[in-house]
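Note that one protein chain of the assembly has been removed; the remaining protein chains are unaltered in position.
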């Protein structure tokens, strides 16, 4: 077969594959959003859930999901960033590093229920945090670290070595080179990693059932003092997230409109992830422009 | 550079001041005003709803209700990590639990019924037929007078309270052959409703229009038949405490067993009130007059 022909065939095949994927993904998203759309209104988004009567909303769960995401990222991002920098910039290429890498990859294959039970025994029972957002955030940190570390490491590796040499040639120390030159340049792809992991945090249920709990006590949205039990900001209160709520009403829900609430909540979840992605990209772009003076 | 230092300092100061102010003005909740109940997902809605009502009436108390399964509830109450362990089964029936260290509080009764897909064409079965179906000796609905359709068995997960009750009282102790398993009632109902030839079992409150409930030995699955034990497939919902429960735990359990909750929430959630039962049953299965 001559190279030109194979080039054409490959080209066509790639277009076909990409088109097919877009089709699957679009069908999936369309299905979720269209089945959930009839439920979406202000009332649904703001009222608390009901246990056994129709007309419940997802207000508290929605807030919990975002709050938990924020806390988890606050804990896991610095750790993953540090580990990613060390692995890519400092770690010698020997068997110890390889063992560490393998260990991190293995962690990501653990079923989330195992991570959840580990978090339950350590944080909820041993450290006496109880069923709380904090326990949930720590459990999700375990869950989130492998993927995040790996993607930060890859993003750093993608920055060409000439940039590092440039920094060193200007008399910067290695650490300064990394923080001032490499990190800003790698920002867009680090952001992709964060967004991907944020999506997983949003959608995770099994790890949270035993840690953040599956009940959403009423919150007082006028009370922003984090030390009060009914305050939305209190990290020590039990908090059911949106994904856990979807899981719960699908498995044991007895409200008459369980199916509608479930599809409505799924659509809200997908839209939240979308909003989060757009926001993160927008902020990331501004930050990137500011840090690298790129246009 | 200077300016950004100042801004950082101000931000830190503001956080510290707000933090202390918040801590000083917090509403103090005493440790003995919060209790945690963990366990059975089937019982969770009832305890949760009752807990909300109770907290509404007694300001400052907080009832934290979580699921996790009957096994989790029993092992955590045994460890002393929680105040109440919710369970679908007697503690004696659960392996690894020292039941004499726990106190049983029966708060509701739940009836369980076999359900089948609506299109199998069978509405009545006998116990012998049911056993044949679940042990795999009958494999097609036509053998039972229904349509020509292979039987698809669906079980609850091993160790689940519903499955233990069903195997004990509906299959007379016979073990189901290995088959599909699901771990929640909602999922079981969904699968039975959509899979041709499917049969499984759920609590009464889950048997809705989408599936066909079975009349067993001529007795239909109703609350009235459970109360007289004519329908034998039912179980208690238990709330286990330690031998020396705290004051709030005691008060809360009395509240759930009170006539008010038994007459309102218990019924609304599809359970049968313990007070309405004409018979009682102990762990060994002996039925007595009440």
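So that you can tell them apart, the chains are marked A and B in the order they are listed, and the count of residues begins at 1 in each.
Following the convention adopted for this analysis, contacts are C-beta pairs under 8 Å (C-beta built on N, C-alpha and C of every residue); 3 or more make two chains touch, one makes a residue touch a chain.
Definition applied: contacts and distances are computed from a predicted model.
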| item | value |
| --- | --- |
| The complex's invisible chain, by UniProt name, from "Alpha-L-glutamate ligase-like protein", "Phosphate transport system permease protein", "Isoquinoline 1-oxidoreductase beta subunit" or "Carbohydrate ABC transporter membrane protein 1, CUT1 family" | "Phosphate transport system permease protein" |
| From A:40, A:79 or A:287, residue that would touch the chain that is not displayed | A:79 |
| Touch with the omitted chain, as defined above, among B:103, B:138, B:174 or B:187 | B:187 |
| Touching residue (missing chain; options A:72, A:135 or A:266) | A:266 |
| Residue numbers in chain B that touch the chain omitted from display | 41, 67-72, 74-75, 78-79, 94-97, 152, 157-161, 175, 178-183, 187, 190-191, 194-198 |
| Residues belonging to chain A that touch the chain removed from view | 3-4, 6-7, 10-11, 13-15, 17-18, 20-22, 24-26, 28-29, 31-32, 78-83, 85-87, 89-91, 100, 102-115, 117-118, 121, 142, 145, 147, 149-151, 154-155, 157-158, 160, 172-176, 178-179, 189, 192, 195-196, 198-200, 202-206, 243, 246-247, 250, 262, 266, 269-270, 273-274, 277 |
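Assume only the chains that are shown with their structure count from here on.
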| item | value |
| --- | --- |
| Of all residues in chain A, those that touch chain B in their complex | 51-53, 124-125, 130-131, 209-210, 213-215, 217-218, 225-229, 238, 248-254, 258 |
| Complex contacts: residues of chain B adjacent to chain A | 22-23, 25-27, 29, 34, 36, 41-42, 44-45, 48-49, 52, 55, 62, 64-68, 72, 76, 79, 81, 183-187, 190, 205-206, 268-270 |
